[in-house]
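Right, I'll just put the structure down here and ask away after.
The complex appears here minus one protein chain, its other protein chains still in place.
Labels run A, B and C following the written order; every chain starts at residue 1.
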Amino acid sequence: MEYITLDKAMAIIAAASKKAVDIKTPMNIAVVDSGANLVAFVRMDGAWLGSGEIAKNKAYSARAFDMSTKDLGKIAAPGAPAFGLEASTDHRIAIFPGGIPVKVGDTVVGAVGVSGGSPDQDHAVAEAGVKAFNL
Amino acid sequence: MEYITLDKAMAIIAAASKKAVDIKTPMNIAVVDSGANLVAFVRMDGAWLGSGEIAKNKAYSARAFDMSTKDLGKIAAPGAPAFGLEASTDHRIAIFPGGIPVKVGDTVVGAVGVSGGSPDQDHAVAEAGVKAFNL
Amino acid sequence: MEYITLDKAMAIIAAASKKAVDIKTPMNIAVVDSGANLVAFVRMDGAWLGSGEIAKNKAYSARAFDMSTKDLGKIAAPGAPAFGLEASTDHRIAIFPGGIPVKVGDTVVGAVGVSGGSPDQDHAVAEAGVKAFNL
Partner (left out) sequence: MEYITLDKAMAIIAAASKKAVDIKTPMNIAVVDSGANLVAFVRMDGAWLGSGEIAKNKAYSARAFDMSTKDLGKIAAPGAPAFGLEASTDHRIAIFPGGIPVKVGDTVVGAVGVSGGSPDQDHAVAEAGVKAFNL
């Protein structure tokens, strides 16, 4: 059974979009399923054009490693154990905030990726999306 | 001014999805704007996983050449004048039905790409999406 | 000494553009030098978006193999000796008309690539560009 149905993905996107509107920062928002494959994506009007791919890659990265891209950034920083991680695969790995896993209990069942604002804004919008999944 | 706002893109996706439900074939549906950049994408529950990229590439192709991918396929067939078209660029060009331009008058302002069924089904679902734009 | 100076490349593009205007078909036009590297490129207003890369790749292909892409198409057709050529390298090889080498005597010193119309139109516009080089 796949937890990230299209309905769930759109609910995540709706909640994330609402947060993006609240903070007045149009965003690119992507949701992937348990296989790290894209289920839904939107680019809000006026959001950075170049951030579409990044939102998708943040969602991919958060599911691929079952942690937020904020945490990935810590372990991939210069001097940290996984420095260079982002260049180690054909998949584009994002190592800055905005990607967060979606969980059922302790199991990661998908992820949200957000890009278009500052790293803190991206993370906050992704968090709003993740919360909607658990309602 | 961009004609393919996110609202318009979601209206296109809603109409295309309805058609997909009608013909009992879950689809991947993508919408691009006038710059051939992705605005919105959904993978309906149960739709082919591998068709996500194809839906996006069909939408890209329909805007890139301002014609349906059905017509692109005719000119890119063996023996036809543009045989080899799909290998002539880094962008992934789809040369089978499912991508249709969205127009305002004679001007192409974006495109829809659909993948998940037979070529005829993909084309029909894309057509339902395009029609919704003009309502 | 490099024959395809920027001035020469712009003269080629000017002549090709004039032909494109004459036949009422806006084009993408690219010029490469003896090293098959891009010297100049223009996308005329209203020209196909997806044909920019193709124009560049036609110019690359015409210099890479020192023959027109029209001739390349003949040897890369199904059943012909180089069938599959276009998929055999990371460089994108165009195997349909629109790319023509630029020569000084028998020596290829660069090439023109044109994309945006029918193959015959592309070839004719490229030819107009090549002629301008020899004036």
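The criterion applied here is as follows: contacts are C-beta pairs under 8 Å (C-beta built on N, C-alpha and C of every residue); 3 or more make two chains touch, one makes a residue touch a chain.
Quick caveat, the model's predicted, so the values are computed rather than measured.
Contact with the undisplayed chain is limited, among A:54, A:67 or A:100, to A:54. For the options C:49, C:94, C:111 or C:126, the residue in contact with the chain missing from this view is C:49. Subunit A residues in contact with the hidden partner, per the touch definition given at the top, are 48-51, 53-54, 57-58, 73, 76-78, 86-87, 92-97, 118-120. Taking the complete complex into account, residues 1, 33-37 of subunit B touch the chain not shown.
Take subunit C: the residues that touch the chain left off the picture are 2, 5-6, 9-10, 35, 37-45, 49, 52.
Just so it is clear, only the chains that are shown with their structure count from here on.
Each chain gets one centre point, the mean of its Cα atoms, and the points for subunit B and subunit C are 29 Å apart. Our note on geometry: subunit A versus subunit B, Cα centroid distance of 25 Å, whole angstroms. Contact with two or more other chains is made by residues 35 of subunit B.
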